[in-house]
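Every protein chain but one is kept in place in this view of the complex.
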């Protein structure tokens, strides 16, 4: 089924297997029900594109704070679709490209996709693709305009396309006139409760024993990190990517793991 | 007659039949009297160009909210004219074009049109053609100036031209000095009452039976979506394009169609 | 004489007869004394250039609201001069030109004019020539500077030149430093009284009979369009070009001509 | 002597006789003592450059309202110097030049001047040379920087150079950092009293008899144009260039000369 | 061990030994515990990259006031890592590079680093790399975007990379969206107490005897430079680089060393 397909690898014509693997190197940890809901919604859009004739184009946006897992989730949904054409458009592959080289590269992926009956294109990190910088609100209008058209241009007769875009700057997209182009938006939340945190810690085996893990969690609870019931008002707000980074730093000092972990998490909470 | 001509296809020299078909893929649903009035007005301008010697150039603007059906209506009027030359200028065909390539492409269509005694040119999505972005009010002045001149340049002696432009950003056109160039403007409204909605639902056969459709409409009525008599103050404000998209999403969960439809429409209404 | 010369055509070396004809396609309707005064003033400048040795260069500006007839009047004055060199510089002939191509084209016309003992150059629609757009106050400084110099550069010894420029944006010209370069300015007013309107209606034979025309005018009078004696405070303010366009639209529905005419004119008056 | 040299022509190596003549086509009318003082001061600078070893470079600025006679005066001083190298740098000769072509042309004149033991360079109409436009305060910084350096760069050993620059925009020069580079500044005033006006009228023989001229002047006096003793508060403020233009227009209607002259001058005074 | 490795030189494939030496010409003076803590932290990150599989990319920022020793410390940590690939990206080697040449050069170092199993790249003086100037907030967006991507792009499978960046403009980095990309930040403080100052003076042997050094320090103490216990409120705030420069100036007047040193330090303190 869809969920188990997430973990398989299907070498196939038109699918950049390696690139997709690269961005999910650390796997998907099912630390929260929200993770499964996001994957489930993604599956529904995959099915809609596969079956409805009236909507040969569906575009969705995954947005959320930095490091919350947008890229990994988008790539996972794409990979699980098992469509014959799956491509990732990522700024990582366009370092040093001129504006027009970027436009050409992006356009090429879409043109290629029109040759497959069923395609999914992941457009990762929109703000970086358009060279966005908050200072002076600079960006590449050429790339932006290309995305604006490609996100709503219908594929030719008989072709169907799912677009999955990601961004950490949801409000900027509105100012850029980009947010109206999506058929649907999904928020990827940060980790904001101790239970989710615990599942991650267990999964990555930071602590040698359950006792030590629980001791560390109690330390965090005492520090007030887990008190809030409400996600938004929680003092704990950390993307899974940053969390994994902090965990590895803490792992450097075996004698001090819990303290360093708590210190780093609380440093963020201030 | 004109109305029935809308549904016919006339392969002809100078007519991009396929392109026009592409933008009317889902057909024109006659969900409201306004739809027929718009088509009728379009027909009148078609006749004026055909017959008056004093106005060899007539330009009209179709404007309205995103997805209200501007492109499909403009293309339909053009197609129904049965003029020997019918062309669509669309940003979809100019992805990645440089400013000057755009200017050249646009100018070419107009120059070609001057070779036919009777021509209609649909200039679709002006804001995208000029690379408009609200952030920093950026746009291509070269393309804008080209449109400003072409929209009011008389065709050579003995040639007649109807220009149909579309835009979702009517107020911006004024700021750009573009709105004075049109001989006439027509607003394409969003769907804002339950009766129009019902006609669309019937046409696309979302529900297996009339009973289920009526149940869904009652649900929407109870939610207050249909209470208002006045179009502008109605809580329901949705372009037919977006509506068709929502309908297809709802269709994915056969057991839950009415609920998902209502949910999506009410989500918009907030 | 000058007035009757307006209607004649003189094929001559250095005169772009066809271009001039093109912009006066609908002729000059003498709907008001102002029209004749403008033509008379133009004639005086034509004579001054012909006869005075101290002013081998005279430049005048025709300005007024959009569609008030500036281009047609300027071209008419030029044509009636019967000078051996008469040229029209118009944005219509420079669509898609780069800045430097524009500068070259404009400069060429002036250089050519210096070869004729007597020349008149009509520089039509200055704002469009300089790619002016109100948003962001953008324009081509290269073209502007070219005009600034050419408008005040004396022709070589023994050559004489009359420059007739047109613009709808008189106040902008001041901000651009352009208005000081003209020796004289003349305003082309819109039609603002019913008597002038009536003369146009009669000339273009919109109504089959005088009775019907008078009925229509009474309708407009009743609507308050003709009440004001003062030109500026009149509710009727319409350029002759727009009026001719409205008339042709009204002509499309023979049974309803007066109503459509009144409707359109009153729509503007609001 | 210097004054009479003004009217002579000396064909000489390095002197653009024709260009200089072109800008003084209408001669210098000695309508006021100020005119002679300006010429006298110019002569003094000519002598200083010729004789002082400590100041091989002297640069002066002639500024005043449009049409006050700056170019004609500057060219006259240059011509009367009888230096072996006399050149005019004028925007008239640089229409359509690119920024760098302008820089090259300007620099060339200065380089050439360094080959002559004594040189005078007239840099006419600085604002036009730098493509200045008040809207958006645009200008060519490349040309400006070139002028800034050339205006204060000492000629090589044994060479001497007098620079005479003209401008109508004295305050802008300060904002551009240009005004500090001049060793001296001289204001060219407009005509602001009836006595000066009378001398011009007499010189150009607008009126067939002295009686008629005096009648016209009385008309102007009655209109309040000559009442003020103080130059700046006078209602009469007109550059000699504009005055000559008005005179020629008035000359077109022999029967009405005085009225048209008065009308034009009073139109300005409002 | 790590600390002693700091002073050794290891000629190795992929290591720019000479460049690193160049920026540590004056060595590292251990004038304060903070210096050793910074080196220790650096060592920990070196070890994390060497050992953790989940974090093949770690990026840290060294920031602090001008001349506080950021470059020397960053280069020291890199050199002490003994990784097979150690490179310095410095504006010193990119003088006169175009934007795109800079982007290419920077990208090349990262691409090269991906060929080594273990790499450290020092990205020195970010503000200079991006051509930052506070006036008008200008900078090279192309270089900035390149850094933004390279700082968070994971090396290919099996490769590991430590990035050490330096900057004097920490707040600007936030405005540029750069500061979120670092896994960790470390502040390099200026010298702000007399004890640290003394150690430097001793190390560089400014005074021929300890007595004279102590006399000079007393002079500074009397002037109030050493009174504060708190680092931030201290009147003494000087980067080690500037301090070394002042010391050498003072050394020029052997008879007056203490006075000149005190004068210079107090001049800064005002």
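Per-chain numbering from 1; labels A, B, C, D and E assigned in written order.
Throughout what follows, a contact is a pair of C-beta atoms (placed from the backbone, for glycine too) under 8 Å apart; a residue touches a chain by one contact, two chains touch by 3 or more.
All values derive from a computational prediction rather than experimental measurement.
Although one chain is omitted from the display, it touches the following shown chains in the full assembly: D, E. Screening D:18, D:180, D:205 or D:221 for touch with the missing chain picks out D:180.
Interface note: of D:25, D:107, D:233 or D:256, the residue touching the hidden chain in the full complex is D:107. Contact with the chain not shown here comes from a single listed residue; of D:25, D:141 or D:233, that residue is D:141.
Across the entire complex, the residue among E:98, E:174 or E:233 in touch with the chain not shown is E:98.
Residues of subunit E in contact with the chain left out of this view: 22, 25-26, 66, 91-92, 94-96, 98, 128, 131-136, 138, 204, 244-245, 247-249, 251-253. The missing chain lies against subunit D, touching residues 44, 47-48, 51-52, 54-55, 58, 100, 103-104, 107, 137, 139, 141-142, 144-146, 148-150, 153-154, 156-157, 175-177, 180, 183-184.
In this text, only the chains that are shown with their structure count from here on.
Chain centres here are means of the Cα atoms, and by that rule the chain farthest away from subunit E is C. Note: centroid distance subunit D to subunit E, computed from Cα atoms, is 60 Å.
The distance from the centre of subunit A to the centre of subunit D, each centre being the mean of the chain's C-alpha atoms, comes to 70 Å. Residue positions of subunit B in touch with at least two other chains are not found. By the contact rule set out at the top, the touching chain pairs are A-B, A-E, B-C, C-D.
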